[in-house]
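One structure coming up, written as structure tokens, with questions to follow.
All protein chains but one are shown in place.
What follows is chain A.
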Amino acid sequence: MAEKMAMAKAINESLRHALDADPKVLVMGEDVGKLGGVFRVTDGLQKDFGESRVIDTPLAESGIVGAAIGLALRGYRPVVEIQFDGFVFPAYDQIVTQLAKMHARSLGKVKMPVVVRIPYGGGIGAVEHHSESPEALFAHVAGLKIVSPSNASDAYWMMQQAIQSDDPVIYFEPKRRYWDKAEVDTEAIPAPLHKAQVVREGTDLTLAAYGPMVKLCQEVAAAAAEEGKSLEVLDLRSVSPLDFDAVQASVEKTRRLVVVHEAPVFFGSGGEIAARITERCFYHLEAPVLRVGGYHAPYPPARLEEEYLPDLDRVLDAVDRSLAY
């Protein structure tokens, strides 16, 4: 059934569906129960599924993920919420050292179907530690899968697929897009979780992005079209694995690539994409792969975040630089 809903509501519906369909699915985190989460993503779930399945946890992120690992060992499929991006680091050890490696070190005997939900990114005028984009710090770790939806429909389906995955999935939710509405068809056949999608076709240059930057890139493409430039926009959706085949196919057509993310450019996903696409498309490229993202500085105070985050003009500037080669 198709219905227009905000991304936060779409994730809520997806969790509700999963809780309903599989008694092994659990939702756990800080304030996810009675309050329904600080962004209300888990609103009403505890009321309907009880405190045993929608669990308000102590305020200890390592404990949340560590306990989720134990629950997964017992056969549960926990979906844990880290309240904000900047709060994930107490759990980083459990995620990197334990969650990511358990399947390999057990020689495949133990599966870790754990989803770690992290509202991430800036643009909402938040205080320190509430606006970060740490996806590269997780993408660097073998054993984890990293996804980030850009719209409500993907948010719904990618959550379904993340919960069904037998691998741990870090599910980055672009919090500035929580209230953006889109049509969600809960009976559709979803695209594969780790495949990119062309969300706007073009011929002159490819913009690759995921999560919160997809919408920006669509706006950039619309603005560029007014200047007669045809930009293709690729929603990567998954950072690990990353659909390099899709990027390659697009770049072989457009011959130019600009990668956009909120995370700092240095050692970010854009760097990895640039390196691999340079290898794959060396003779197709008309310009070096350019990156637009955050700076090598702590995420700034809210009054400065507009200068820090990629915006229409900064992306257009990169587009112009690429087209000038």
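Here is the rule we go by: a residue touches a chain if its C-beta (ideal position, glycine included) is under 8 Å from a C-beta of that chain, and two chains touch if they have at least 3 such contacts; residues count from 1.
The working rule: contacts and distances are computed from a predicted model.
Asker: For the chain that's not shown, choose its UniProt protein name out of "Cytochrome c-type biogenesis protein CcmF", "Pyruvate dehydrogenase E1 component subunit alpha", "Glutamate ABC transporter permease" or "(2Fe-2S)-binding protein".
Answerer: Options "Cytochrome c-type biogenesis protein CcmF", "Pyruvate dehydrogenase E1 component subunit alpha", "Glutamate ABC transporter permease" or "(2Fe-2S)-binding protein" considered; the missing chain's recorded name is "Pyruvate dehydrogenase E1 component subunit alpha".
Asker: Of A:Gly44, A:Gly125, A:Pro241 or A:Pro301, which residue touches the hidden chain?
Answerer: A:Pro241
Asker: In the full complex, which of A:Ala21, A:Leu35 or A:Leu73 touches the chain missing from this view?
Answerer: Of the listed residues, the one touching the omitted chain is A:Leu73.
Asker: Counting contacts across the full complex, list the positions on chain A that touch the omitted chain.
Answerer: Chain A touches the chain not shown through residues 52, 57-58, 60, 62-63, 65-76, 90, 93-94, 97-98, 101-112, 142-143, 145, 165-167, 194, 240-245.
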